[in-house]
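As you look at this complex, bear in mind that one protein chain is not there, while each of the others sits in place.
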Amino acid sequence: MAEHRFQPTRFHNTLGPHEPALSIAPGDTVVTDTLDAWGADATGAIVGTRPNPMTGPFLVEGAEPGDTLRVTIERMAPNRDRGWTFSVLAPNVVDPQRAAQMPERERVEWIIDRDAGTVRLENPPTRLRDWVLPLAPMIGCCGVAPALGQAISTATSGPHGGNMDYRGITAGVTLSFPVFRPGALFFLGDCHACQGDGEIVGTGIETSFEVAFTVEIDKGRTIGWPRGENAESIFTLGNARPLDQALQHATTEMLDWLSRDYAMDAVTASHFLGQTVRYDVANVFNPAYSVACRVAKEDLERAGATA
Amino acid sequence: MAEHRFQPTRFHNTLGPHEPALSIAPGDTVVTDTLDAWGADATGAIVGTRPNPMTGPFLVEGAEPGDTLRVTIERMAPNRDRGWTFSVLAPNVVDPQRAAQMPERERVEWIIDRDAGTVRLENPPTRLRDWVLPLAPMIGCCGVAPALGQAISTATSGPHGGNMDYRGITAGVTLSFPVFRPGALFFLGDCHACQGDGEIVGTGIETSFEVAFTVEIDKGRTIGWPRGENAESIFTLGNARPLDQALQHATTEMLDWLSRDYAMDAVTASHFLGQTVRYDVANVFNPAYSVACRVAKEDLERAGATA
Amino acid sequence: MAEHRFQPTRFHNTLGPHEPALSIAPGDTVVTDTLDAWGADATGAIVGTRPNPMTGPFLVEGAEPGDTLRVTIERMAPNRDRGWTFSVLAPNVVDPQRAAQMPERERVEWIIDRDAGTVRLENPPTRLRDWVLPLAPMIGCCGVAPALGQAISTATSGPHGGNMDYRGITAGVTLSFPVFRPGALFFLGDCHACQGDGEIVGTGIETSFEVAFTVEIDKGRTIGWPRGENAESIFTLGNARPLDQALQHATTEMLDWLSRDYAMDAVTASHFLGQTVRYDVANVFNPAYSVACRVAKEDLERAGATA
Partner (left out) sequence: MAEHRFQPTRFHNTLGPHEPALSIAPGDTVVTDTLDAWGADATGAIVGTRPNPMTGPFLVEGAEPGDTLRVTIERMAPNRDRGWTFSVLAPNVVDPQRAAQMPERERVEWIIDRDAGTVRLENPPTRLRDWVLPLAPMIGCCGVAPALGQAISTATSGPHGGNMDYRGITAGVTLSFPVFRPGALFFLGDCHACQGDGEIVGTGIETSFEVAFTVEIDKGRTIGWPRGENAESIFTLGNARPLDQALQHATTEMLDWLSRDYAMDAVTASHFLGQTVRYDVANVFNPAYSVACRVAKEDLERAGATA
């Protein structure tokens, strides 16, 4: 149950079978830093390359293919006072005719007030002069080394996780990932100070962070797609295009979860989800879109379903 | 400002330029009944045909093409004690391989306790023996006569509204529809006692309802897709396949709304939506899927944006 | 077996249960004129309204819901010397980023040389100064009154046919449509002097035509989607978005055809199609995209499969 303070010096643009940056044991906590999406660290120095340079990988001792890696995000906070976004909606979230009429996108700076817990545009358009938003930290890209020895770009995502850009991945959540390689090899980075659904401007408020996380292994438990749990909900994440297929992956994974841990057969789970399911559009920007299939714990309890 | 108690005797399976069932004036309230999706009324008698027989159309005096019809759902309540759903997830919401393994779907009965404000399965599977859910009424299908003199099946949806199956269409919401025909010709039906996101079993809890609504006309205001507003939020609805395109339509319509009523140009609206937007997956079952693009009024106020 | 020369005076922007323009008997041939997509006739006079004004409907005596209407295109030829197209690729056929960089689209004129059987741009860009193409006539929009009493815009398509913009619908083809209304109510229009796959500039070479067609009824034969047959091939047409779903509809309809007329069960048809099928992308521009699933008669013969 060690706590490691890990200072990264090498960063990766793929999730793959890279040399472990640190070996840790189940139960251990790591406190580490992440770069922003374009490689800037806490000082603003560019020390990594695009896209989304990752901290890690962390080898978790004892994790074997077929197991599940559980990662609890203990806390996360930006470690600098500035972030950035793009200035216009991505062309794939508006009608194609409208996309052609949008102004050109620029990189825009934000001020992060860590004491106040807020963010605001540095040079806001007039209409947003007084606009101050609560800080809402999230991890844009995290996951494990994929199946088949693949090394997959941090621009995209898959069953191994990756660039899912889901605002639900934040402090207090426990994520689960399928383990494909000995040691699982966990990566993280691309954290955002805030982001709406869908990452529709193509970024959250991109900045560097300090993140603390704890790992565990579920030996012999095999899952198909990333899963998460927090105080209110359980959720699964499906990654694909179009959104329809991402939703299919997430729903299928939730069926498996309800079957194994909540003793719901296909009809029981259908009744339950049909009346209670919530879908979150995590991102509609990356090469693979991401959808979360979410169930409230209150609904599980109401159904007498406890894991 | 009359209140009409309208008892329907004819029902329509298309939204189109049908003979008005009742002419009403702006400001008028109508209290009327709707059949369930398969045509059963409050007594359970089958008096309409599939799919989704509609009550109406209501001709709103003075509405002209290019105007907007506003419909406030004042209240809605089931008028019988039973509803029904399908028993398994639709094949298009799970992975194709999994869809092939699902049991055959059956129609399943639910008990609606109107006094307690709850719903429950009549013959629940063991696991859901004690499952009782809050009643959560919504209108599955409503809208106006479409453009070009079209008459479009109540199974699907479009810019005119129709079978959007969005759980956000409930008492307290004010909907807006583009007017394509003199008098607008408003239809409603296919109400549900409850439904999760996506209508993923292919139904909500289908039953007959009494609905009270009030109409207004926004003269000379032209919109592109259905919109809504309640105490907490404003939202737009896009209808198409795949989900990606439904989301594009909804987002584009929200851009137009923010531009006209909240004085946000494309960059301002992009900044605002990029950090605050929420998407709801209304349905992923019908021939056209529906996505709501939703903005919290709290976020509009924080941005100093008041309509 | 009458031959009717029908001069249309009224045109429709929907396929629906409209007043018949002419009643004809099975075996009859009709020679009639069609307007171009924007309503211009042989003289260039605008006598119909957008989109795609239709000639018809032709009521076929004896056709009943559940039957199949067969329409053989006997011959078709432009009846004027000019046509037009749009000047740039539609935004939905190129990458969204690229779409934003395309020039604005304009309407561009073409010269149709009916004697030579060729088409050419009136004012070609330098690079295409000497470009002369063979005339390749096709019907962009044809079909029958849809199910449920619907009236559906001639901009889109469905099981009833409509705006499929398939270059395979030309002289020598026999089309089949499901009959949904007594008399079937056949419409046609929106003919093109030429068009590549996909109608990717949003038009073919739009012009007015004279078309001769003969009708027959297959009593008691029920089909799900439009089908066609010519000297070389049989094909089915699926209409939907995304292309994936259009392809699913077309393939499913071909399975039904091979099952009923060629005695192929699901495995037999799978073996056969797996090695021989061809798909044509009819249009990727309209609200519903269209895909043809095509099988060569030579392949059917090789498999000993004759209808």
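The letters A, B and C name the chains in turn, as written, and every chain counts its residues from 1.
In this text, a contact is a pair of C-beta atoms (placed from the backbone, for glycine too) under 8 Å apart; a residue touches a chain by one contact, two chains touch by 3 or more.
Note that this is a predicted model, so its numbers are computed, not measured.
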Omitted chain - touching chains that are shown: A, B, C
Contacting the left-out chain in the complete assembly, out of C:Leu69, C:Cys191, C:Leu255 or C:Ala288: C:Leu255
Absent-chain contact - pick from C:Ala37, C:Ile169 or C:Ile205: C:Ile205
Listed residues C:Gly27, C:Gly62 or C:Pro125, member touching the removed chain: C:Pro125
Touching residue (missing chain; options A:Ala240, A:Leu258 or A:Ala305): A:Ala240
On subunit B, residues whose C-beta touches the chain left out of the figure: 90-92, 96-97, 99-100, 102, 242
Absent chain, residues of subunit A that touch it: 13-14, 16, 147-153, 240-242, 245, 287
Subunit C residues that touch the omitted chain in the full complex: 85-89, 92-96, 98, 101-103, 108, 119, 121, 124-125, 127-133, 194-201, 203, 205, 241-244, 247-249, 251-252, 255, 262-281, 284, 289, 302-305
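As a convention for this text, only the chains that are shown with their structure count from here on.
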Whole-Å gap separating subunit B and subunit C, where each centre is the average of the chain's CA atoms: 34
Where subunit A and subunit C are represented by their mean Cα positions, the distance between them in whole Å: 47
Residues of subunit A whose C-beta touches two or more other chains: 92, 96, 102, 242
